[in-house]
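Down below is the structure, laid out as structure tokens.
Every protein chain of the complex appears in place save one, which is left out.
For chain A:
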Amino acid sequence: LPGVKSAVAGASTVEAVTAYDDATLYNNFYEFGTDKSDPAAYSKQFKPRPWTVQVEGLVKNPRTYGIEDLLKLSAMEERIYRLRCVEGWSMVIPWVGYSVAELIKKVEPLGSAKYVEFVTLADKAQMPGLRSGVLDWPYVEGLRLDEAMHPLTLLAFGMYGEVLPNQNGAPLRLVVPWKYGFKSGKSLVKIRFTDKEPRTAWNVSAPQEYGFYSNVNPDVAHPRWSQASERRIGEGQGLFAKRRKTLMFNGYEPQVGQLYAGMDLRKFF
């Protein structure tokens, strides 16, 4: 899946890209199991075609898009983003896709639309992890409309120049680089515009640990661990690699800081 270099500010970090094997064999995708090796192991039979995405709610032009329409909707760009997991590890991943804003402009949100809800696939026949009761399925994530409209918020169809592997959220997923990884829903089937803050999966499951915003923030600790530093996967001497300092908004503060001007980020964590 080819993409041209993105012109969006901050969209291409020059840091060393994480090895393809690490990015595709070590990740979370609970629909396939809770272990980091489960997504790759149990998503082999998953069928990302045919695929449709319903866009509905407070918009002028609600519509069901086929994956082929979405692939053609805007020019594919390559974006090299830092990815920071809430668990304290990070990677650098070259994604292929375009800003979600391109899609949002097409459906024209109404003035009353304040939030966007992203619903992901929950198909028991293909996803063995759904048998566990860890989360309320389907997995739902959400953003404020202005966050979703930010040019860095990416609708990704590929990574490392290829179409998305099943375990990384095929055929399309969200990537919000300044938020913890779980905010970026995988295998999207529905995008809904609402006037109320969406009830997101992790927030429903453990509200005191996972806030709606979940912006990467080294100053706001998770109740169980500090978020001040992170382990960059594959960096240095493996076992003895030093952790690096976590950056405010995962290093995207110049681009997204103004979205949160005047907000108490400890309260809205």
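Rule of thumb we're sticking to: a contact is a pair of C-beta atoms (placed from the backbone, for glycine too) under 8 Å apart; a residue touches a chain by one contact, two chains touch by 3 or more; residues count from 1.
Keep in mind that, in the parts below, contacts and distances are computed from a predicted model.
Set against the options "Iron ABC transporter permease", "Protein-methionine-sulfoxide reductase heme-binding subunit MsrQ", "NADH-quinone oxidoreductase subunit J" or "Phenylalanine--tRNA ligase beta subunit", the UniProt name belonging to the omitted chain is "Protein-methionine-sulfoxide reductase heme-binding subunit MsrQ". Of the listed positions A:110, A:206 or A:263, the one in contact with the omitted chain in the full complex is A:206.
For the options A:9, A:73, A:110 or A:134, the residue in contact with the chain missing from this view is A:134.
Summary of contacts with the chain left out: across A:2, A:111 or A:238, the touching residue is A:238. Between the chain not shown and the residues A:25, A:67 or A:265, the one that touches is A:25.
Where chain A meets the missing chain, the touching residues are 21-22, 25-26, 34, 36-37, 89, 134, 205-206, 209, 221-226, 228-229, 231, 233-234, 238-243.
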